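Structure in structure tokens, see below.
Complex shown without one protein chain; remaining protein chains in place.
For chain A:
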Amino acid sequence: MRLVILDDYDLASEWAAKYIRNRIVQFKPTADRYFTLGLPTGSTPLGCYRKLIEYHKNGDLSFKYVKTFNMDEYVGLPRDHPESYHSYMWNNFFKHIDIEPQNTHILDGNASDLQAECAAFEQQITAAGGIELFVGGIGPDGHIAFNEPGSSLVSRTRVKTLAKDTIVANARFFGNDLSKVPTMTLTVGVGTVMDAREVMILITGAHKAFALYKAIEEGVNHMWTVSAFQQHPRTIFVCDEDATLELRVKTVKYFKARMH
């Protein structure tokens, strides 16, 4: 793996956004060869999205030939609910850039047949030629997407019930009322993300430090599903100083040295 450590959240967001921008620009996508991008939600990637929007508005980055696949969506939440991931993506990203609506893919948590919806999503990824770069985050319980502790490390897109940790972490988006947080989601599987040609995980903040430690300094374990990426050929972990607080000094020094 590559572990990229920046001083603070803003610098980490900027580094990640620049990386995405450079990958898309160097790929030179066209109508016959789209750049496929996997995308996360949550508070961690907000800074990264803001920078990407800035690069777009500067004229440095176009999303005309980019296809996006989001990681997850709540089940049963109305699509226009302010906390749905459709709303998140529209307000924080899509409405500010030039991406075409038919090139965006987000799981439909209100589909009448949820399993068919998940299977169709996998097919859409395959039809698009697979994911070039999957951007993700990590939960405080070490999950990638909504692959909660105990998820199979070779899982595919499916329905998942949320763990208590995740529900508590999400309560702040629902007025701190636990009863209002959805309990089920549709999520890409660990295996789905592992299929991507490159994976970039954003991890910022001291509250994620323990999860990062478990993900990269301990073994591959289905209780900390991000650890699966130890077995991926091209993974980058982008973090700020606070997220490294639980790592060994040796690990941090090694990777920091590689930054210069």
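The rule is simple: a residue touches a chain if its C-beta (ideal position, glycine included) is under 8 Å from a C-beta of that chain, and two chains touch if they have at least 3 such contacts; residues count from 1.
Everything below uses one rule, namely that contacts and distances are computed from a predicted model.
Not every chain of the complex appears here, and the one that does not is recorded in UniProt as "N-acetylglucosamine-6-phosphate deacetylase", selected from "N-acetylglucosamine-6-phosphate deacetylase", "Exocyst subunit Exo70 family protein", "Calcineurin B-like protein" or "NTF2-related export protein".
The residue touching the chain not shown here, chosen from A:33, A:95 or A:248, is A:95. Touching the chain that is not shown, out of A:51, A:86, A:143 or A:160: A:86 (per the contact rule at the top).
Contact between chain A and the absent chain runs through residues 79-80, 86-87, 90-91, 94-95, 100-102, 106.
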